[in-house]
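Removed: one protein chain of the complex. Kept in place: all other protein chains.
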Amino acid sequence: MNAQAPGGMENRSVEWEPRIIAFLCNWCSYAGADLAGVGRLQYPSNVRIIRVPCSGRISPFFILSAFQKGADGVIVSGCHPGDCHYISGNYSARRKFALLKGLLDHIGIEEGRLHFTWISASEGGRFADVMGSVTETVRALGPVRQMVGPGVRT
Amino acid sequence: MRGVNEMSAVRLGKGDVAGFLEGLLADWTVVAPVMHDGIVSFRAITSGTEADLDYSNSAQSPKGVVLPQVETLLSCPCSSPEGEDVVEHTPEPGRVVLFGVRPCDARGIGFLDRVFGEGANGDNYYASRRESLLVVSLGCSHPLATCFCTTTGGGPFSTEGSDLIMAEHGDEYIVFAVTENGATFLSRHGLSKAAESAVQAVLSAAETSVAEMQPRVGLSILKGSLDGSFDAAAWNTLTEKCVGCGVCTYVCPTCHCFDIVDEVSGGSRVRNRIWDSCQFPCFTRQASGFDPRPTYRERYRQRFMHKFSFCTDRYGTPGCVGCGRCVTECPVNLDIRRIMAFFSEKRGEE
Amino acid sequence: MSRTGLTERIREEAARLLADGTVDVVIGFEQGSLPLRATPCFARDAADAGRLVWNAFCGNNLSRYIRRFDKRVGIVVKGCDTRSIVELIKENQVQRDNLVIIGVPCDGMVDEGILQGLCKGREILSVEEGDGVLVVTDAGRTMRIPRDECLHQGCRVCTQRNPVIHDILAGEPVQEQPGDTYRDVAGFAAAPPDARWARITGEMDRCIRCYACRDACPLCYCANCFVDATMPQWVGKSVGGSDTLSFHLMRSLHLAGRCVECGACERACPMGVDIRTLHRKVSSDVAGLFGYKPGMSLSEPAPLSRFEPDDPEDFMTGGSPCAE
Partner (left out) sequence: MMNPYMPFPMRVEKSIAETDDGSIRTLSLSFVRKADSEGFSFRAGQFAELSLLGTGEAPFGIASSPVDPGLLDFTVSRIGLVTSELHNLDTGDRVGMRGPLGNGYPLEELFGRNVLVVGGGFGFSTLRAFTGYALHPGNRGLFGDLTVVYGARNPGLLLYRQDLLEWAGRDDIDLHVTVDSPDAEWTGRTGVVPAVVRELCIEAGRTTALVCGPPAMIRYTLPVLTELGLPPEMVFLSLEMKMKCGLGKCGRCNIGEAYVCTDGPVFSTARLSALPGDY
């Protein structure tokens, strides 16, 4: 079998680490992440960044798909209100996110799984803080069990 | 009741059904009608009391027992090269009894046998489920106004597709063996022999019940009319109210079109077979974008002609058993019986 | 005006519109093939118009069909249906000028499931409508049931029984019901998250992915629905797991600020799946957060096509920037 792990690995328990998908707008939050990196600020390696042009680009479909494909947490971040590179993308996004967040909470999805925030290009510290706190929130919730995986009945 | 063995008929008291099923559960998976949230559906029961035989018919047909809505055909680990370590998910359902289905649905399984069971291209997934299945049907003492089984060649006590058939008689069911498998099953379960008078009573009641359901149209007349009506302008108005959903096909006991879809899940690459519907927009859309059936009109025509013309040509029997589900469940009451009547009458006029 | 009065009025208007060439077709209802069913009817001449009816079972939202016609169309509609027409006009799917709207003030449509429940599985043979009562005959007996007790859930909280827009009003306007307080939404939210999740997933387990909800919906008109997309594939086509829930969540979000709560989706569902809980939550948020009620005005912009700088953002992590 090709799928087997190297000798002796099979029986070792691997400590679970949350996988967190961060959708970051190119102009502010991604630059904020960059600044955190340049400033050598530590933030958890659990966060996988997906760069998008603007928080307005993010469809609720992206977020639901991330959960379905096994993300334990999702964070979306854009420019602060008033600072959008495209004038108002983040304002439009905010309305969509409010509805999505409300709906997911309503059907009983654990509240700490999905986060929205604004992080500017100059907020490297804030970026690291938010990623840290989101990671801890998700870690406390444990592995995602709702909304994950396809629905084959066996 | 064609083909039943009258001599070996046994009785099963209505009050004894739960106990009888409970006894079966040790060796069998029992799939029976269950009432849940106001909807009757066929499910594998875990206790004999779950089964509810006092029902008219289930919302969905029980065809999922032999053709599940989703079933895995193949899978392999993501890490394996294409074509290696492929697992064939051939079903191993053990012994399954489909208990208390209506004769129309049993006929539906008989129809599916012709599609999946025969010829060189036999379907091993279907065959594995089918071979382990025993079908116990329940004759219809009170067919509904939406039923039209006799029109499609069946009847409220049709035995086609059944291994055993039960008929109500007061506070008991008289159970007849139809097939060898059915007879063997009966012989193993020590039910007491039915009284001769009861057997005769249900046989004559069944005959009366069949006689009361006069066929609405002649199938051969309908087919003859359809064969020349593919391009009939009438399809425009007949299908106009169709909204193009898949309800009729998904509740139907004989609709069997499927899609094959792949996904990656839990470290495996998986190939599933799922139900599809000829009413859906992507069903025949080609890679180039061309679609020979671009609107609800062509799609409805396909479903109807498939059932009453193409299946007759191909399988020697129509692809409709007259269960009436599509009549009841169509969101816009596009009644298949009216289309049948239209084309039959059209022929009559010619 | 009595039901027969309404039926007569609709027939007259339809016949007139067809006769004088104002429209090519009038979309209305005729008696269906089952006792509890009225069925869509596309009347093209006076004889067709004579088949039109109005009764307690005219539940379908006929505005579902108007996009199919590029000519002048007459359409028989309830209050909720006119709301979906308003949205369709705003979304440039139909031209107001092409429509002759025959609005019918509505006092709620009857949920056949409720009647069937009362008859406990016995087949309903006939239903007649009296003054505020339904006379239902099933295989065993005849019952008189107050009409108001049989209405669809959506009709019970409807706040727009009279047409929002119309060219012809068939019948006298009816008394509107008190404003919608979304008590059902709050009631559901009061349960613990696990219970809500169990309830929703239980509903989703019944879904058979027939898409009747989508196809009955007047505002689900995308030529290529996201469920059929493969590059990327947003949702898998399996049943019973998160794919089904994702489909319904995405659909309800796609209808955010557009869903007029006509109930067409729920009525179309053959499995009785409660899709309503999702749509009601989105509607209540659209109303509560953005002050928008779909289908009420031809001029008011869609809530997701606009914003306010001070839109609520208390759902966000880390507070607002002003705090820093």
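Residue numbering begins at 1 within each chain, and the chains themselves are lettered A, B and C in the order written.
Heads up, the rule we're going with is that contacts are C-beta pairs under 8 Å (C-beta built on N, C-alpha and C of every residue); 3 or more make two chains touch, one makes a residue touch a chain.
The structure presented is a predicted model; accordingly, all values stated were derived computationally and were not measured.
K.L.:
The complex has one chain that is not drawn here; which of the drawn chains does it touch?
P.N.:
Across the whole assembly, the hidden chain touches B, C.
K.L.:
Looking beyond the chains shown, say which of B:Pro81, B:Gly94 or B:Gly190 touches the absent one.
P.N.:
Of all options in B:Pro81, B:Gly94 or B:Gly190, contact with the hidden chain holds for B:Pro81.
K.L.:
Could you tell me which of B:Leu24, B:Val65, B:Val270 or B:Cys326 touches the chain that is not displayed?
P.N.:
B:Val270
K.L.:
Out of B:Asp52, B:Asp113, B:Asp259 or B:Glu345, which is the one that touches the chain we can't see?
P.N.:
For the chain that is not drawn, the touching residue is B:Asp259.
K.L.:
Which listed residue (B:Ala26, B:Ala233 or B:Ala287) would be found touching the missing chain in the intact complex?
P.N.:
Of the listed residues, the one touching the omitted chain is B:Ala287.
K.L.:
Using the document's contact rule, name the residues of chain B that touch the chain not shown here.
P.N.:
Residues of chain B in touch with the missing chain: 73-76, 78, 81-84, 86, 88, 90, 115-116, 119, 121-125, 127, 230-231, 256-264, 268-271, 273, 276, 278, 283-288, 290, 292-293, 298, 302, 305-306, 309-311, 313-314.
K.L.:
In the full complex, which residues of chain C touch the absent chain?
P.N.:
Its contact residues with the unshown chain are 230-231, 233.
Assume only the chains that are shown with their structure count from here on.
K.L.:
Give, as an integer number of Å, the spacing between the C-alpha centres of chain C and chain A.
P.N.:
One centre to the other, that is 36 Å.
K.L.:
Taking each chain's centre as the mean position of its Cα atoms, how many Å separate chain A from chain B?
P.N.:
46
K.L.:
In whole angstrom, what separates the CA-based centres of chain B and chain C?
P.N.:
So the centroids are 32 Å from each other.
K.L.:
Show the residues in chain A shared as contacts by 2 or more other chains, in ascending order.
P.N.:
Expected reply: 149-153.
K.L.:
Which positions in chain B are in touch with at least two other chains?
P.N.:
Counting only residues that touch two or more other chains, chain B contributes 69-70, 263, 272.
K.L.:
In their shared complex, at which residues does chain B touch chain C?
P.N.:
37-39, 54-56, 59-60, 69-70, 142, 144-146, 237, 240-241, 243-247, 249-251, 259, 261, 263, 272, 274, 277, 280-282, 327-329, 331-335, 337-338
K.L.:
Give the list of chain C residues in touch with chain A in this complex.
P.N.:
Residues in contact with chain A: 185, 188-189, 192-200, 226, 232, 234-236, 238-246, 249-250, 252-253, 256, 277-278, 281-282, 285-286, 289-290, 303-305, 307-309, 311-313, 315-318, 320-321.
K.L.:
Where on chain A is chain C touching in the complex?
P.N.:
So the residues of chain A touching chain C come out as 60-61, 64-65, 67-68, 75, 80-82, 88, 91-92, 94-111, 115-118, 120, 126, 130, 133-134, 146-153.
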